[in-house]
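Only one protein chain is missing; all other protein chains are in place.
Moving on, here comes chain A:
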Amino acid sequence: MQLTLAPIPFYWPRETVLNFYEQAAHWPVDRVVVGENVCSKRRELRTDDWLNVAQRLRDAGKEVAVSTLALLEAESDLKTVERLCRQHDISVEANDFSAVNALHREGVPFSTGPYLNIYNAQTLDLLVADGMNRWTLPVELGRETLKTLLAHIDSSALPLATEVMAHGYLPLALSARCFTARALERPKDACKRVCIDYPTGIPVDSQEDQRLFTMNGIQTLSGDILDLQAQIPEMADLGVNALRISPSQPEMTDIVASYAAAIQSRESQPTPASSAPYCNGYWFEEAGMIHHAI
């Protein structure tokens, strides 16, 4: 089973991002997906910068891909996505059907991230026919659906690798509204990219102080962090090809190392703590925020 480092969901300063990937080059991850998939206004790194980061990681021996924006609004967003899809040097991870359509037109194989609604076997078949060779299970789906879809991939001999998000804030929703700017009483058009001040987002709690969500610009993430390290042996048995770690803080060395060790030994350890408590309910086909201690 491979380990994939998913794109950074938050807006970090350029130096933080570059340092992060310098470290990642030495981490025990097989694959690194880079790029901005949340907000087109985030410009500490531009498209060419992301492609350069990917090239450096490839030179360091990693498989690489660059991720596309998940929610497109302006025509300029579509141009950015189509430009990424026209370059054939770095493989592309599609997070919207505009990217799927462009990559099909280009005739290049592609992977898909967690933002595409792939809920059934027929969707897998059609996207494989369009060129998809790796997909990510939508985060609200659990073990039973995964089993059904893996069985289909196996019986139909689809040339398709399956990734499951195993660690990180769950990407729950996207909006036209920037919740971070609004919470700070700034108009979106004058946000001054203030989300850069919140490297792990802004926690949203109930009036009883129950952690519910995390604001990340136009994105709403889960309040707690997904952690499926305990499920690694089960996922390996099911035939999952790769686990996906979404950075939950700038310092990810220990978390990545503990996942890599668990994959290697097929024995999970408690995952080192991150910037919020852990949850795993979706895996059990329950409310995502639930945490089952194993």
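In this text, contacts are C-beta pairs under 8 Å (C-beta built on N, C-alpha and C of every residue); 3 or more make two chains touch, one makes a residue touch a chain; residues count from 1.
Keep this in mind: contacts and distances are computed from a predicted model.
> Can you work out the missing subunit's protein name as recorded in UniProt? Choose among "ABC transporter permease", "Ubiquinone biosynthesis protein UbiU", "Glutathione import ATP-binding protein GsiA" or "Cytochrome c oxidase subunit 2".
Listed in its UniProt record, the absent chain's protein name reads "Ubiquinone biosynthesis protein UbiU".
> Can you work out which residue in A:27, A:179 or A:278 touches the chain that's missing from view?
In the full complex, the listed residue that touches the missing chain is A:179.
> Of A:73, A:234, A:251 or A:267, which one is in contact with the hidden chain?
Reading the full complex, the residue touching the unseen chain is A:73.
> Of the listed residues A:50, A:135, A:259 or A:282, which contacts the missing chain in the full complex?
Result: among the candidates, A:282 touches the missing chain.
> Considering the complete complex, identify which of A:20, A:50, A:115 or A:278 is in touch with the unshown chain.
A:115
> For chain A, which residues lie in contact with the unshown chain of the complex?
Here the touching residues of chain A are 70-75, 77-78, 81-82, 96-102, 104, 115, 117, 119-123, 126-127, 138-140, 144-145, 148-149, 152, 170, 172-179, 183-184, 187-189, 202-210, 212-213, 215, 220, 222, 281-282, 285-289.
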